[in-house]
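One structure, as structure tokens, below. Some questions next.
The other protein chains are all here in position, but one chain of the complex has been omitted.
On to subunit A.
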Amino acid sequence: MQMHKHEKIWLTLSSAMIIGFLLIAGYQTFALELGPPSHKETIDPQKVDETAPFDEPGVYQTGENEYEVVMTLQIFSFTPNEIEIPAGSEVTFTMTSKDVTHGFQIAGTNVNAMVMPGYIQKIKQTFNEPGEYLILCNEYCGAGHQMMSTTITVK
């Protein structure tokens, strides 16, 4: 294939950039455990209320400064809501949907995950800064989608 010298340089740089992105993404995912939420457990979406742990949604302390929030999402609310946790805690959110697809986003953080019926999703976040964070649903889920929100207060 005949190519101009400049084009070869350009394409080499392009490839290097693309591979660079790839390597950084890979390093973050596998070495730093910063991969995207990808939990693989399934659950019968019609029996969420009877299936542990979602039969008792709530905030559970699992260690020093460690919490698990077992949460169901349903039109157009989060259970439990208005959560409170102490500053500096690491919180694992374990979630599923009781109806349609929802999104779980905490504005101002990197917490963002799809929560779908039939699947259990998990995402972890450490809250160092005290404040009242806005949790909202970011996947269209019906007529009241714009009202689907709650807060998490870090004290």
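As a working rule, a residue touches a chain if its C-beta (ideal position, glycine included) is under 8 Å from a C-beta of that chain, and two chains touch if they have at least 3 such contacts; residues count from 1.
As a convention for this text, contacts and distances are computed from a predicted model.
This complex has a chain not shown, and the name its UniProt record holds, of "Cytochrome c oxidase subunit 1", "2'-aminobiphenyl-2,3-diol 1,2-dioxygenase large subunit", "Carbon-monoxide dehydrogenase medium subunit" or "Reductase C-terminal", is "Cytochrome c oxidase subunit 1". Mapped onto subunit A, contacts with the missing chain fall at residues 1-4, 6-7, 10-11, 14-15, 18, 21-22, 24-26, 28-30, 34-40, 42-46, 75, 99-101, 103, 105, 107-108, 110, 112-121, 132-134, 136-143, 145-147, 149, 151.
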